[in-house]
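What you see is part of a larger complex, with each chain still in position.
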């Protein structure tokens, strides 16, 4: 793996590295950790890399690595930069024969996303988007329960992704994470929308297997001087007639990383909370409440496949993130070995386009006083 | 207390009686439990009443009781009938000098509500509306925290009231509760809206002290053949600029009586769940999460005033309901003794009008594809 | 009902009154609320009693009430005094033809308990001991599950009753509750043992249907100058070979009223917490965790019989307490009507004797450095 972005002090770069390393399938071999060659080398050395594999730009990295012998050069790039720097390296990597793992939202603009999806297809290379929460064992269980019809036809959905870290004007401090997230040049047209709203959108569509058909979004910009949304309240209508609410925020003071979803069907319902990921609560017409745990009783194979350790040994954020990498690496290994995998289980460019459609529909709806707007 | 409605087998009539009796301040002395004199007598006898105080209609009860000596006749009526039978007995009772406790929503129509508020005022009698959840100790604490500015300016609200008991077509069985609730003639223009949505609306305005200015409501009618809503997803905007979501449902399969609220301010936030009412969770900018319990440490006097028993001895639905009765009875006693109470703490006709405005605005918004609609 | 003890300001007297009144079956008609006639009258008046039914001693009350016409005089006495004042009024009431409801522990000494059990038997009158926690719906469910063999043979038990209100020397303040509880003359040989340990003992034996055969008790006296235990850690062995721990305390700082039990069998296990009484958590060999709620799905009739309101409407401490009164009153009514009830469901003098045996065995074990001691 070669990393683009993620220099010393980065949050998400470090997460990607830890997630990639847990299952022992992936080695970090090179990186363009910073647009300053010097800083890139410093970051790389702290990661036990040789100086000659630490590059000053992604262009340099892709070119130089391409020239290395096949068994030495990186197999794929991991792009962990701010949003505006997703498309250029992804495009170049794919067009030079490298597979790609990319952070979300996939691109800065919807146009880029649509184009990138085409580039991926044309390249024949693998592309994974780190909608990491779908890597949780009990999210797999939830999806499997819906897929298998256990809940019956879905009628109602509640999803939320609540954080409070932008409650105060931290972008005015030396908080780098905040600075680029409130800056449209680097974030795109969505603030909290792109950063966390897309996770909520992805989780809904992943678990229910249903597309959000239209939405009515009332965005908030509560932080002084913010031009991008830091809060959103959204009505959603699913393609099958189900209805629901979505709420996301980065000014929900005191919330840490409260992604949660409830799905109500005609025969059963389920509830999952990211901050307590080792519990899936389900309700039934005539049975008591049933609570599932990773590697616990009565799980579907899809959920069992994801657990690394016995029941009662909590797995968390990094493990779920790692599952995206593991499934991507497993697919890549198969491809390298000339094998085929059916339905490889990780988010792709298609999900990335959906995410950008969600952002664009939400912003448009909000401009029209929360008028119903289709995703497309 | 004389009861109107609430014959044998009734849910809410029994609740009113138990709630009225807990604190030992109120005796049931008569009732018009049914429109059949015979059934009324049977119900009354089962409640240890004398036959001559069991009436076949509310008209008869009000007239006959009025003729009894002052120290014998009932002091107030408790109206626990379906919605269409709230206004007539309330009006007659007030105009004949009786105080009134009335179930919610206050009336069948908004017009009736507006008129009833005037009748109450003109009568000089007391009128309590049983928005019972405001009787919880920790709801009082929540309100006091907002009132005292602990949370700072409110920015975001989430409120929900979720039930699942109408997930299937129980109105086709012998479930009387279901039958009248899905019938516009007896329920009015709101289904779940009136039955539980008004509680959600009331709780938001009670705790935050802010009015809902406008809302965008997407109502669902999921049960076969239902003409009234059995589900609702609503965006709300408060008078101070706060935004939020409201979700209520009677087809949220598996939910029992899940009323819950979250309020986010600039300095703190709070969270309360009716099904676990003995816990108020609060978050702060720089402090750890703080959890309050009834009669526990650091409560405001308003919250302490409501607890009947030491911390750790859970109080529930009936106790909160009883608090409405207790505060009403305390006010009534004061009035009877020629004393004055400042700011008696129970919901009144004003709250009843708000509830009807909420129902009407929601239905109108829904007709206009969830367009923003003001409450008035 | 005539009350002995429970004057103004009393904790448990007020609880008994509220509990007795919830279900509308019992009226307070007289009381000896204090050993001072004057105070007794003041207390009684505040409870809307006539002065002539407020007595200055239990002796006076029992004698005078006996002389009243049958349809006027009290049907039973409720004894809510400190422990040393349980036996004398209970004995006198029974011997004068009155039924008795008595707070726990039943008596000051084991000898008294054994004698009282005989007096009850001889009198032919009803006697209820308020081990109130057994009145919870989900405690009934737990018992029914064990009784029906759902859990299989029981192997392991954990029970605790933790409070923190004696963490500091509150007996030195004007806290009346604390004063008599640390005083052997009024409490007997057990401190926390009698006050809450007996509830733990009773709950174990009630749910499992198994007797504690022997125990090893290590008692603590952490409060300065306390002669009675304020903390206890106990090993227990059940008659069937199951083993377990019991922990009770009144110096477990921060604990409010944390009575909880876990029972592990060969086929299933269960867990119940008094502070969150509306949830019974169960585990199974091959099924997911199942959680039961009062009036929820899949309950045994014994549990359904106890709920007063629909699922999701929390019932708490007072309601469970009220169930003891309700079942006692139902039994009493049947007896008065010449009917028979099979297995009336409330704690009796037999349970009271067990409680005293538990206290005595624990104190003896503790004196012998926690040597195993049989209950008898």
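By letter and in written order, the chains are A, B and C; residue numbering begins at 1 in each of them.
Simple rule for what comes next: a residue touches a chain if its C-beta (ideal position, glycine included) is under 8 Å from a C-beta of that chain, and two chains touch if they have at least 3 such contacts.
Values in this document were obtained by computation on a predicted structure and should not be read as measured data.
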How many copies make up the whole complex, given 3 shown? 4
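By our rule, only the chains that are shown with their structure count from here on.
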Can you check how far apart chain A and chain B are, centre to centre, with Cα atoms defining each centre and the answer in Å? 43
Roughly how far is chain B from chain C, centre to centre by C-alpha average, rounded to an integer in Å? 34
Based only on mean CA positions, could you tell me how far chain A sits from chain C in angstrom? 55
Got the chain B residues that touch at least 2 other chains? 255
The chain A residues in contact with chain B across the complex are 155-156, 158, 160, 164, 167-168, 216, 218, 220, 222, 231, 233-235, 237, 243-245, 247, 249, 251-255, 262, 264-269, 282-285, 289, 369-370, 372
Considering only the defined contacts, which chain A positions touch chain C in the complex? 284-293, 296-298
Can you list the chain C residues touching chain B in their complex? 11, 14-15, 17-18, 21-24, 28, 47-48, 163, 165, 255-258, 274-278, 293, 296, 308-319
